[in-house]
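First the structure, in the form of structure tokens, and then the observations on it.
Missing here: one protein chain of the complex. Every other protein chain is in place.
After this line comes chain A, so read on.
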Amino acid sequence: MSFIKLTNITKYFSDSSIPAVQSIDLSIEKGEILTLLGPSGCGKTTTLRMLAGFEHPSEGSIEIDGREVFNETNSLPPEKRGIGMVFQDYALFPHMTILKNVMFGLNKWTARERKARAHEVLQLVGLEDYATRYPAQLSGGQQQRVALARALAPKPHVVLMDEPFSNLDAGLREKMRYEVTAILRKANTTAIIVTHDQKDAFAVSDRVVVMKDGVIQQIAAPKEMYRCPKNCFVAQFVGKTNLLTGTMDDDLRHIHTHIGKVSLPQQWQERLETVKLSIRPEGCQLTDKGAYCGAVERVTYGGEYQELYIRLHNEPHLSEEPMLIYASIDQDVEVGAIVSFDIKPELVALVE
């Protein structure tokens, strides 16, 4: 039995005939951290807001903890759904202290319980000393933790976070990814996070849902998603990749492409004619006697690694994109140099 269940959810906004979200089916387990990932306008925030009750789906039903909160005839208002929401701009009430903000959702509790619970969650996010301050006196990262504490305080069924890291600068962002996950795990809560950043998604979640144009593209654990993207969109959206077309060898294990024969991680079940391949740049390693050989066309220094764009020798025509591979930064590679490399089958995937 899944804890949260979206069945066949479709949403049309009144000024458009194209659905913002189309026939979404999604089940979330209790205690799971799930990320909705996609480019802007893909319907991920709309999905989140429908779950929270701020938008009404045009069709479908939503179930939280065994209770149907939305169906064709009935819609429970947001205040009765038992959700905790963390907004992109945190939406802390500026006229209340941190403690009052956190206690705001506990109005049905007794005064003593409220105080105790508020201090408990503030302790959980490590901001107990800030209880009497006002939101404007806190840094971005602290505000976010307050927002999270406020959402967690009433012990909601699920915490929904809309682009939680997008307002933070790079260094803080990495730190908050870790802290937010740690807090969510410690509180043992179910959480759904919306983000457009694949690094956020991979760092914090058990499972990632990639969406595009209102349709779910793939649902998988981060590692699986990276190694075996289901289609071209996922392959390109989640990290960088080389997309090639080719034909399948008779052994069902190798693909013939314009760069040569590429090995798959395992034997394929059925015979396909033309196929698309995704080869991750991390899967290509420079070696002295590699199977693939070419001239370096462009080098981009990326900080942690170098991006090499390589034009293969055996390429029949130049219209193809050059191969992208990563090289560690201690290797000196000049434009025009001839290099050879191997491809690890584990980072090769057939895509739709």
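By definition in this document, a contact is a pair of C-beta atoms (placed from the backbone, for glycine too) under 8 Å apart; a residue touches a chain by one contact, two chains touch by 3 or more; residues count from 1.
Criterion: contacts and distances are computed from a predicted model.
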UniProt protein name of the chain not shown, from "Peptide ABC transporter ATPase", "GvpL/GvpF family gas vesicle protein", "Electron transfer flavoprotein small subunit" or "Iron(III) transport system permease protein" = "Iron(III) transport system permease protein"
Query = Where the complex has a chain not shown, which of A:Phe104, A:Tyr134 or A:Tyr305 is the residue touching it?
reply = A:Phe104
Remark   = Which of A:Phe3, A:Phe54, A:Trp268 or A:Tyr305 touches the missing chain? It is A:Phe54
Key: Touching residue (missing chain; options A:Glu79, A:Asp288 or A:Glu304)   = A:Glu79
Query = So which bits of chain A touch the chain we can't see?
reply = 13-15, 52-56, 58, 77-81, 83-85, 87-89, 91-95, 104-105, 107-108, 150-151, 154, 160
